[in-house]
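One protein chain omitted, others in place.
On to chain A.
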Amino acid sequence: MSGCKSRNPRVNILEHNAESIKFELRETHLSVANALRRVMLSEVPTLAIDLVEIHYNNTVLNDEFITHRLGLIPIVSTKVDKFRAWYEEDEEDDIDEQTGLPIDPLTEVEFTLDVLGRESEDNDGEETTVVTSNDIVLDSLHPDVAPINYKVENVKPIVIVKLRPGQAISLKATVRKGIGKDHAKWNPCATAVFRVPPAIRVNQQMLSGLSDAQRQQLVDSCPSRCFRVNPDTKEVEVQNADRYTYDDEIVRKAELLGVGGAILVREKPEHFVFTVETTGSLPPHQIVLGALGTLKKKLNVLSRDTARVLGEQNFREGGGDGFPMEYA
């Protein structure tokens, strides 16, 4: 083995709720942070409606328009591990803990949607019947695969189409597993970004020669308003560093006021602040864990195949006819 060891990055969770997570990742390289971000966006598997069979549709929206709208409805994907996409191979570790038998992976789940536009007298006096995600009928065998906020009281469901009296929609929708690289409907993130926080140093001694008005000018020059003049001490101080946009305006203003270098800004090394928001298909921390799992799996597949290449090479060497080794 080489002398270099794998890193052990530090993680600190700053905010965490049902919709989003904000955390710090420290003591690692930018390439790791960026790989994590990219995988969260495009390679964490989720569920989405992928195939729609329309039986009847005389609404104002055409078949493919409705199909597209259905595809974009986030589906609760906490059970996505039990699914297998068509391109995936069966894994050996899918064994039932109690019976010891292999678990048959799911490939698809079917929803149905049948709504008829009611006359206004049967519809609380309303001319239009609104078809929403709550009108979808779930697969009775898989009640935990459902559109987000399915039949949750006081939460507005997702509108699919609106009907006039006499218009109707009837269809069968197939839910499948997929990744954001295939189609954005499988992307679990509404946001997945990271930024590098700034380390700001204010040299009070250099600023001591400035008048109060000049200090105010200096503070006002920052468009992201990250500084303020302390009302008591009249010192320039950092107010909210995490809003700083690296615009350098205040650094240049300091130069104009003849105190160049009084305010120094640099990026904190090896420090990344992630913000991840979910579409609702997966809890936010599951997106992050799912991304790490996907990355790890990717790297393991690569190292296994690299081992295969090395093995073939050794085999040739074993043939030993004195020629320099060649790779496959």
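In the analysis below, a residue touches a chain if its C-beta (ideal position, glycine included) is under 8 Å from a C-beta of that chain, and two chains touch if they have at least 3 such contacts; residues count from 1.
As a working rule, contacts and distances are computed from a predicted model.
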item	value
Name of the absent chain as recorded in UniProt (options "Glutamyl-tRNA(Gln) amidotransferase subunit A, mitochondrial", "Subunit Rpb11 of DNA-directed RNA polymerase II", "V-type proton ATPase subunit F" or "Methionine aminopeptidase")	"Subunit Rpb11 of DNA-directed RNA polymerase II"
Among A:179, A:226 or A:282, residue touching the chain not depicted	A:179
Omitted-chain contact residue, chosen from A:137, A:159, A:264 or A:289	A:289
Residue numbers in chain A that touch the chain omitted from display	1-13, 16, 23, 25, 28-32, 34-36, 38-39, 43, 87, 179, 181-183, 285, 288-289, 292-293, 295-296, 298-303, 305-310, 313, 325-328
